[in-house]
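Every protein chain but one is kept in place in this view of the complex.
Here is subunit A:
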Amino acid sequence: MELIVSEGNPQCLKVLAALGLTGVQCPVQHVHHEETVVPFLSRPALPALLLPNGQHLFSANAICQYLFEVNGQDSSDLCRQWLEWEATTLQPALLQALHKAVLQGKGSEMSQILQGPLNYLDRSLSKGNTTYIIGEAVSVADVVLWAALYPVLSELSVALDEHKSVKSWFDRIAAIQSCKSAAQKVMQGKGLQGMKSYLQRQPAPQSSQCSDTQPCNN
């Protein structure tokens, strides 16, 4: 088994944090983000996990789920629901926000783009009234959501003033040693600018739901 990661890519932050938290033994290889690792994909896709049976996993969320399962923690329905929300709702908004902030210099638009997803997360956290997203123990959902939000929330203190539950949850995960050191490895303390070359290689986000001229209503 081998985990292959690159710098400046929040998807890699997910898997390194999960690896540290679960304590699964697996060598990590650092490569350039444009390196083709998964043989059947036309676009470079990192992180990747080479499984013991020779197959490649190319989805960070599936890799995290696998590491937690190997460590004896299966995903519950609720956990899967958060991972699906992250992949289908949060990721498109994050990509759009990061694209604007890092490549177009419009950092001020980030909080508006992320308003909807952050409101949803904040409501769920305050309603659930639990220490972590699902109950009282760290789950794969915490790691995946924290890592996805890490680059923006480390910069965007304004958005967190309005989202108190997100802030206390985010700080709680960020204080975990494995998460701290994963963030240091992937982001190298460079902030959003450290993601520039990674973002330049991502397909431009589709803004079909929210056009540039009209404000988004959700």
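The rule is short, and it goes like this: contacts are C-beta pairs under 8 Å (C-beta built on N, C-alpha and C of every residue); 3 or more make two chains touch, one makes a residue touch a chain; residues count from 1.
Everything that follows uses one rule, which is that contacts and distances are computed from a predicted model.
Participant: Name the chain not shown, per its UniProt record: "GST C-terminal domain-containing protein", "Trafficking protein particle complex subunit BET3", "G-patch domain-containing protein" or "Ubiquitin-conjugating enzyme/RWD-like protein"?
Facilitator: UniProt protein name of the non-displayed chain: "GST C-terminal domain-containing protein".
Participant: Of A:Ala87, A:Leu103 or A:Ile176, which sits in contact with the chain we cannot see?
Facilitator: A:Ala87
Participant: With the missing chain put back, which residues of subunit A would touch it? List them for me.
Facilitator: With respect to the unshown chain, the touching residues of subunit A are 39-43, 51-53, 55, 57-59, 61-63, 65-66, 69-70, 75, 77, 80-81, 83-85, 87-88, 91, 206, 208-209, 218.
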